[in-house]
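Now for chain A:
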Amino acid sequence: MINCVQCIEYLIVILMIVSAIFAVEWRDLLAAVVGMAAVSLFASIAFFLLQAPDVAMVEAAIGAAMSAAVFIFAIKRTERYESEEEGTGWWVRW
Partner candidate 1 sequence: MVKRALAIIIILITGYWLANALAQVPFGADKMLVGKYYLENVKEQTGAVNAVTAVVVNYRGFDTLGEVTVLFIAATGVAALLWRKKRERTAKSEGSVVLQTGSRLLLPFIMLFGAYIFIHGHLTPGGGFPGGATIATAFLMLYLAFREYEIPHNVFEPLEGLAGMSYVIVGLIGLAIGGYFLFDWIWQTWQLGHANIGRLFSAGFIPIIYTLIGLKVGTELTGIVDNMVKEPKEGGQ
Partner candidate 2 sequence: MNPQYASLLIALPLFSAFLVPLIKRAGKKVILPYLTLVTLIQTGIAAWAFKEVYTTGKPIIVLAGGFQPPVGINLYIGHFAALFVLIIAVVSFFMTVFSMKAIDVEPIDKYAMLFLLLMLGATGMIATGDIFNLFVFMEITAISAYALTGYNKTGEASEAAMKYIILGGIGSSFFLVGVALLYGSLGTLNLAQIAMLASKMNPTVAQAALALLVFGLAVEAELFPLNAWAPDAYQASPHPVTVMFSAFVVKAGLYAMVRIVYLFKDTPAFMGILNLILILGTLTVVIGELSALRQTNVKRMLAYSSIAQIGLIAVGFGVATPQAVDAAVFHMVNHAIVKALMFLAVGYVAITLGCPCIESFKGLGKKMPLTAFAITVGAISIVGIPLFNIFWSKFRLLLAALQVGKTGIVALILGASLVEAVYYFRLIHAMWFEESKDEKVEENLAFSIIMLLLVALIIVIGVYPEPVWNLVQKAATDLYNVANYIKNVPLLGVSP
């Protein structure tokens, strides 16, 4: 039986995973950071659903907001795009 709460659970988990994959795969680092923040936010909702409001708050405030902010500052001081070249891998070319 799938009730509504479970629907939300599944939805959140799926969203979380999808945004994590996006965060990893997007070449625009800014977008990736946003994806990462989204993961944190969904996790925060999940925490809430898991009856952990304290953690949810901390995750939202620190895990999502602050770390995204720090990431963005770092991107600003370095570079925004992951370079395109795909290496052959460390075991081929030392």
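Selection rule: all candidates are chains of the complex that A comes from, given by their letters.
Operating definition for what follows: a contact is a pair of C-beta atoms (placed from the backbone, for glycine too) under 8 Å apart; a residue touches a chain by one contact, two chains touch by 3 or more; residues count from 1.
Computed from a prediction, not measured in an experiment: that's the story for all the values here.
**Student:** Given that every candidate in 1 or 2 is part of this complex, which one actually touches chain A?
**Tutor:** The single touching candidate among 1 or 2 is 1.
**Student:** Where on chain A does candidate 1 make contact in their complex?
**Tutor:** 52-58, 60-62, 65-66, 69-70, 73-74, 77, 89-91
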